[in-house]
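Here the complex is missing one protein chain, while the rest keep their positions.
For subunit A:
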Amino acid sequence: MVGKPQHITIAFDVMGSDHGPEEVVRGAAQLSLESPHIHALLVGDRPVIDAALAGIKHNGERISVHHAADFVGMDEKPGEALARKPESSVAVAARLVAEGEAHALVSAGNTGAGVLACKRHFQLIPGVRRAALATVYPTRGVRGAKQDPFSLILDVGATVEATAEDLVAFAVMGSAYARIISRNERPKVALLSNGIEPQKGPPRVVEAHQRLSQMTGLNFTGNVEGIDIPRGTVDVIVTDGFVGNVCLKMLEGVHDTVMELAQYAYKESLRWRAGLAMLSSGIERLKDITDWEQYGGAPILGFDRIFIKAHGRSKARAIANAGKVAAKAVANELGTAIQEGLAR
């Protein structure tokens, strides 16, 4: 387990993001100006990084570069790509974190490759059998000292078939993360099921419910249904990777459909357009509240090192925020908090 360091170095997988390496470099540069205690280790094609860095405002004392010529593209199969490209930026960055050159990894590239690179280079925390990929989702409610409008859903794809034991570990990990990142002292944790009654759901969910109900130190509130996700009824929603991924994609689909409908309405009729214009300040407010860029990224939980997966569409601000989230997780010893939670 990594101890509490005075200066935190975050390794950024510079390649593989939708907006190209320049955007990741810009994010790290922004971080170098804003956070004196965080150092950025940029892993990727050095000439590209140098060219990008030379033209933007940054603090050279807080940035270093590690050359990696290869990278895994968004459309590549993770396993095959990593086998073919052992010196890809995400693999090298994960290795550097494992070797102690950096304390955490941030990547906006191929999610599968990121998870796989972590599996190869990091160790699972004692008591954790499977890692969980978490995501943040904007909700109606706010939570914690930061008035965080996001709830955490895990797992959304790292462990497709989770056992009851895995679900319990996910609950502990999610709770520790929400406590540290959202400064939410007692995050409400729930299992996603097809009914709120304890006996509802497949056997693994029923068994996980029983175990979680008996755990001290965890604010387990029982089961929630799909409708509770956008309502923000709880702070951490626990499910397996299969269901979580289906939920996540459906929620993204709803968001896209609403946006398309708004665009349709805007084009279709002057009256509707006027109506939208009248609502514009409210829409802007909604955009501010649900701005995922302020969150930066979502963690892969369960490893002894921190990995924050930034969205592929992340711009500089989101990358910088992902770096800050990673540094916060390191500074607050997330791994230790998870281990302690599992021991209870």
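The rule we apply is simple: contacts are C-beta pairs under 8 Å (C-beta built on N, C-alpha and C of every residue); 3 or more make two chains touch, one makes a residue touch a chain; residues count from 1.
By our rule, contacts and distances are computed from a predicted model.
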{"item": "Omitted chain, identified by the protein name its UniProt record gives, among \"4Fe-4S dicluster domain-containing protein\", \"2Fe-2S iron-sulfur cluster binding domain-containing protein\", \"ABC transporter permease\" or \"Phosphatidate phosphatase APP1 catalytic domain-containing protein\"", "value": "\"Phosphatidate phosphatase APP1 catalytic domain-containing protein\""}
{"item": "Given A:S64, A:Q123 or A:T163, the one touching the chain that is not displayed", "value": "A:S64"}
{"item": "Candidates A:G20, A:P47 or A:P202 - the one touching the absent chain", "value": "A:P47"}
{"item": "Among A:H7, A:R186, A:R231 or A:K249, residue touching the chain not depicted", "value": "A:H7"}
{"item": "Subunit A, residues in touch with the chain not shown (by the definition above)", "value": "7, 9, 33, 39, 46-47, 50, 53-67, 101"}
